[in-house]
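First the structure, which I've put down as structure tokens, then a few questions once you've had a look.
All protein chains but one are shown at their positions in the complex.
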Amino acid sequence: MDFVILSLVMLAVGIYGLLTNRQLLKVFISVELIATAATLNFVILASAAGVGLGEAFLILAFSTDTAISGVILALLVIVAKKYGTSDISKIVQLIQDKDESEVEA
Amino acid sequence: MILEDVSSWLVWILPLIASLFVPLIAKYSAKARNYFAVAISVITAGLALSLVPGVFFGSGEATSTSVAWITGISAGVFIDPLSVLFTTLVAFFGLIIAIYSLGYMKGEEGLTRYYFLLLLFIGSMIGLVISDNLIQMFIFWEMVGLCSYALISFWYKRPESVRAGTKVFIMTRIGDIALLAAIGILFTMFGTFSFHGIINGIQTAATAGTLDTGLLVIAAFLVLGGAIAKSAQLPLFTWLYSAMEAPTSVSALLHAATMVKAGIYLLARFILIFSVAPVLIAALQPLWFPVVTWIGVLTAIIGATLALTTTDIKGVLAYSTISQIGFMMAGLGTAVEGAASIGWFASLFHMISHAFFEGLGFLLAGGIIHAIGTRDMRLMGGLKKTMPISFILMAIMIITTSGLPPFAAFFSKGLIITSVTDAGNLIQIILLYATTAITFAYSVRMFSLVFMGKESEHLKKQHVHEAPKVMLIPAMILAGLCIVWGLAEPLVASFMHVSLETSLLGAFTNLETPIFLSLLIPTGLIAYYSYYKNYQGVRNIAAGKNPLTTILSHGYFFDDVYGGIARGISNVSDGVRRFEGMISLFPQKFASTIIHLANEVHVYLDVYADKSLDKLINVLANKTLTGVSKMKKAPSTSLRNYIAAAVLGFILIAILIILTIGV
Amino acid sequence: MVEILDISLPIISLIISALLTIPVFKIVRKSSHKTALTLGWFIVVFIIAGATVANLALTYYSIANPGLLNLTLNGGASSIISSSFLVDAISIYMAIIIVAISAVVVIYTVFFVNSNERPSDRYFAIMLMLTAALLGAVLSGDLLTFFIFWEAATAAAAFLMMYRKNAFSLNATLKYLVMVIIASAFVLFGLSIVYGITGTLNFIALRDALTTIAVSDKSLLILAFVFIAAGYAIEAAIVPFHFWLPDAYTAAPAPSSAFLSALVDQGSYYILIRILLYIVIPKGPNATLDWTFMLAILAALTMIAGNIFALIQNDVKRLIAYICVADVGYNLIAITSYTSLGLIGNLYFFLIGGITTALAFMVVGIINKHGFKTLEDFSGIGKKLPLASLALVIAGLSFIGVPPLGGFMAKYLVFTSALQANLSWLAVIGVLTSVLQAAYLFRLIHYMYARKSKDATVIKESKRILIPIFILAAALLVLGLFPQLVLNLLEPATRQLQLITPLP
Partner (left out) sequence: MIFEILAVGLIISAVLALFLDEVIYSVAALAGTFFFTALIYVLNGAIFAAIFQFAVGVGTLAILFLSGEMLGDKPTKKTSPKRTGALIGAGAVLSLPAIFLSVSGATGAAASNISFGDALWNVRGLDVILQALVILTVALGIAIVLYEKKKGGK
């Protein structure tokens, strides 16, 4: 049982999800998976150097990451409200259809 | 000595600093601004002159002083006959042009900008020739290019001016890259930018026998590339004709003393540096020197023939400059012994006499354009009566240009021909003789078109007047110098610490002189009769449609070729733009491949769950089809491509690291 | 002696002023001299921030021959594992330029964004927060501390980008955030491995630990390095991680673009310098991991791709965004060379590149406000907006590297460092791509001055907004002529980096 490889697999699954999924929600889930992979490493691998410190690191790093994820979620809500969908391809299409005059300096 | 130290620094710093004050003084009064510029030019010329005695009575050895500027670079001055010669010429000409501009640019818009750039131009050029290291030289080299760009497009409201300025900047930048590459090579070889350091490096390496001559030959060719672009030589000479959009005073400065002479200075300087090691000269002799001579000779004849056909009065002078600089290049190409060889001195001496007669030509042309408001020579004619002083001065100018004795160019051109006769081959000699003959022809043609004959319809409509005094006096000074300069040859030679084998009198008794004169007379006669006496025969040939006139009227097709290249490039860039999608699609392709694979995997997973063989084939076919069709419909979603690109980069980093470490 | 208070004062002062900005704007909106009052407020803010940074710098340099100072809340045995600040010549230099450029950009924003517009108070507050976060990031002495500061900075950057909330900026911000979160996940993953094998994340302790690393841990170290490098490469927009940058900078409002290009970009280079030059040592007896070849390839790719993409752009703002990408490539050359000249050149390039891109974005912002966006729109701008065009030309010439502007000296230092390190092929690519830059920037200048504009409307140029622009333009000229002003500040940095052979 090797936790480094376990977290690597998690990471690979997350990246694969990023590459293949079109729904913003799924993109978000992929990101969560990647973050989980990293934290897994922190706790297990770092426990060799003292569990307490590893936990502290995890909490600090993970909460920061979650804050950024929160921003993405906020954006997601705006996008969904504005365009009525969270499908990236549809949004891109909508944006292309939109009048360019909306863009400000 | 202290005076010299101070003035050698002030002579280039003063104009640079003073240029910044021009806008301030302009706020106060326009007149004060003009006289301020003239005063600065006078002081600069005085400072430059104060350097002359030290070199004249000195040993001819180079001295330099420098202060550290930033790590690895110092700012310094390098005093030897070559740099002082150029400094004096530039400062003197700056003064002439500053005075001339008082009349010529009167009432123009944007004169503050003009005087600012003029002083900056003079300061940069002096800075270029007096630098003691390559980086400082390169900075000023760039600044000279930039100032000429700004001055050529001075009338920026005329699109042609801006286009010409841009053309000049881009074409000369080709040379800048070559020069920069040469500097890079020299720096990697010797670890220093200073001239003294490089000379020492070459000497030490040569005595130790470890000199890498191959690399230095490449550097020499790159230097030649820089000089070709800046001095408008084959095949990059077409910018000089376009640069005629500049105000004529700027053209005069550009041709006589600054921009185009920078290339000659560069070559002369590097020949001095290279000639310290005989082994290096031996390496340069088989290819580099002949190439320089050939470029010079071919440019000379091409420029002269083009001057024969153009109808623009400034165009004739521009092509004349190209041709005369070709002479100088030819002379430098024979300077295999550095300063000791006659070719080196000859081309520098010719450089100065060219400055005088070409400058004179431009000042007069400026007066004529000023008076009648056109540059087309076909609209001129019969100016002899209305502009008598210009007429006399122009006569002096064309006699000097053609190299008739005893005016300046007779001696300088004669020296170049002598040096080529000594070192070059027969074809080069014949071409040079032919060029001098054609020079006479185009000079006479210009002269007769402008001053002889009857007044044209265009002129009858307007009141033509002689140029104002403030424009004529500088021209007169130059004309006087044209006459007497040739006699100063021994003086200049001792200033340059060069010993001449032939005496002044010997020039007349040489074998070359009779050949020379006998060639001049018929060509001059043909030109004179065809234009002045309206002898139709030659005119018909010149006006008719035959291969010769086609070639000449297209300027040897150089601009057409460059136009073709530019069109080609723009076609390619259009293509690139059309395929911008394709380039940026690469990550997208990558992503879609992954998606494709993902679909496939899904299909196989479903099949695995199904466990039935015939269904397997069905499902495989169906799902793959739907998968592919789905993929085709899917619009490009760029975020996914970005992520794909990032993953690609991640893999790239991993591969490269593993390659380096070799795990 | 530098105390921890000296370091935290500028950060705290900026955060407090960010929070105060919102009530201050409430008051300002009621008064009749809105612009003057906002301007006064920000001048006060930056005078305080500048004074605190100056205090830090002076205290630091009052020590004779200062070294790398590692400061923690609690000293003693646990100092290598506790959160810490690091003060040395580089971080002080970065702090100074961050505050200085931020001040100029904020003053520009005061003129650019109407303070009556509703969330503008929050926009300014976010700008100050971003400055504070960046200051903290460059002064932090621990990879995790840096990481947290950096996340705060990216969050703030994202909000700056989507201030207008139109479709384009939302789209671009979304892309930016997703890329950033991938990057931070990568970095976090790398950090966890590094912590696992060395037991510390402190810069200095980490360097010492890595020089004596066990052979069996080498493969894990490579894994960690690749993750961290890829993560920060995304942040720094190195090709092929750069795709988010042009979208983001084009869609963001002009002050945001100027701010991001001048400061956030530089912050990400800063961490690359820290990691690559101070922690993971590529050469010499204490070599940990040789990354120079990898970085050289990436530098070449970045220069080539950045400039080629810039060549084919039609939108001027996007063109400048691609120049930002290309600038990253030139910076990377300097790191790759691993010489002290390269370090100096890199730090000098930060400043010049930051000023130049900020200047260009600020000018383009003004021109875009009048509705001119593409190259064709820019025809004849030179006559309509002469002063703004002049500033853009200055920025363009500095990009190309025309002396005596700052860009020349920056490129000179960088290319010379490549020559010194026997990477002449990289210098050649650099010079050739600079020629490419000359081509497209002269095309721009050509459009601006040589083409006739389609409509003959006369535009009245606002003079006030040009003040910060010309401050930057003058800075370019002054720094080009007297680089010694900055290089003197940098000189201690080369002495502190003992592993690089000092300049002869």
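Going in written order, the chains are labelled A, B and C, and every chain counts its residues from 1.
Note that contacts are C-beta pairs under 8 Å (C-beta built on N, C-alpha and C of every residue); 3 or more make two chains touch, one makes a residue touch a chain.
Every value quoted in this text rests on a predicted model; they were computed, and no experiment measured them.
Within the set C:69, C:87 or C:129, the residue that contacts the chain not displayed is C:129.
Those residues of chain A that touch the chain absent from the view are 1-6, 8-10, 12-14, 16-17, 21, 23, 25-26, 28-30, 32-33, 36, 39-40, 43-60, 62-64, 66-71, 73-78, 80-81, 85-87. Against the chain not shown here, chain C presents residues 15, 18-19, 73-74, 78, 81-84, 118-119, 122-123, 125-126, 129-130, 132-133, 136, 144-145, 148-149, 151-152, 155-156, 158-159, 162-163, 165, 193, 195-199, 209, 213-214, 216-220, 223.
Everything that follows uses one rule, which is that only the chains that are shown with their structure count from here on.
Viewed as a contact network, the protein chains are fully connected, with every chain touching every other. More C-beta pairs touch across one of B-C and A-B than the other; that pair is B-C.
In terms of their C-alpha centroids, the spacing between chain A and chain C amounts to 25 Å. Chain A and chain B have Cα centroids separated by 58 Å. Counting only residues that touch two or more partner chains, chain A has 15, 18, 27, 92. Touching two or more other chains at once are residues 174, 178, 182, 186 of chain C. Taken together, the chain B residues at the contact with chain A in this complex read 591, 594-595, 598, 634-635, 637-640, 643-644, 647. For chain B in complex with chain C, the residues that touch the partner chain are 69-72, 135, 138-139, 142-143, 146, 153, 156-157, 159, 162-163, 166, 169-170, 173, 177, 180-181, 184, 187-188, 573, 576-577, 580, 583-584, 587, 638-639, 641-643, 645-646, 648-650, 652-654, 656-661, 663. Looking at the complex, you find that chain C touches chain A at residues 81, 144, 147-148, 151, 154-155, 158-159, 162, 164-168, 170-171, 173-174, 177-178, 180-182, 184-186, 188-189, 191-193, 195-196, 199, 201, 220, 251, 253-254, 365, 368-369.
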